[in-house]
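Complex shown without one protein chain; remaining protein chains in place.
Our next item is subunit A:
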């Protein structure tokens, strides 16, 4: 009988991957993983695929590279293949040739050359390798579902709750660029990122449905034995994304040696050097003024452009001139999807930030500058955000 896989790895195991044994250093591998994940989200968004389909594709991608090296399998071919398979699994199938066409739009000629003479054949052949590698474990759960489920139980300021959920949603999107899905169950990731979003949006959980005297914190209801250290660690892994220097989103391959990690006076640094080691996130939120923190969870609108444009790197950023309508009353959770796949996106009237946010010194996700024809900055939110009510 074949080995039963465990899809969760500890941090040590994540450093002994086929790629690392192939001479690719850890930071570079992380960057490739991020590239692949972002590429899946970009391509998926362009093809109107749902957030679950994209997330499933990204999880396949991360799992794949626990068994194969980035040197053996070029990441954009693998990413396209993962999205192709995820589309079928999540009942949102797209034609292989259409995925390749969309993918091509995000790649330089040099990178697209990794697809070979017959890109479709390349992806099809890889699909069989992918299926065997991931043991046909097709059904994957994502934090989105748990995020909505948990949010339904929380009591507090409704507006702030909604803001918190949107922010957490964005963090979940971004968490896919990390190896978190190889470390923790989606339930745990959902709790951690809700905790982070709660801190940043100053949402206080007053009470929760289903509370018993045994529950110290709301998440005790859903997951057991989760320490604050663990939650903090998960949050930092996502926050790390935002303090990485902005690189060309799809640098030329063969990849260059990793760029030196310049730690600006970033939030990350602030957290790391916080005196309060017990709850650094809590500290930064309550403590030192970080002017842009409150920007998270907002759609970048006209009025916000001042704040944003203070950062020189972002002058190219396209600011959404159409501010979405105000938030609907938070009856939204009533219609949360009953299941975690194949269903319409959860109902929110306003997307989380969709424009490329500022980089260092803020808590903004580092998005690549918009490629031509990409959805960035368009008034329509990427479909991996919750959209219509």
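We adopt the following convention: contacts are C-beta pairs under 8 Å (C-beta built on N, C-alpha and C of every residue); 3 or more make two chains touch, one makes a residue touch a chain; residues count from 1.
In this text, contacts and distances are computed from a predicted model.
Chosen from "39S ribosomal protein L2, mitochondrial", "G-patch domain-containing protein", "Zinc finger, matrin type 2, putative" or "Protein kinase domain-containing protein", the protein name that UniProt gives for the omitted chain reads "Protein kinase domain-containing protein".
Although one chain is not drawn, the whole complex shows that of A:129, A:153 or A:230 it is A:129 that touches it. Residue A:84 is the one among A:39, A:84, A:208 or A:242 that touches the chain not shown.
Summary of contacts with the chain left out: across A:10, A:117 or A:224, the touching residue is A:117.
Of the residues in subunit A, those that touch the hidden partner chain are 1-5, 22, 67-68, 71-72, 74, 84-85, 88-89, 91, 93, 95-96, 113-118, 121-125, 127-129, 131-139, 253-255, 335, 338-339, 342-344.
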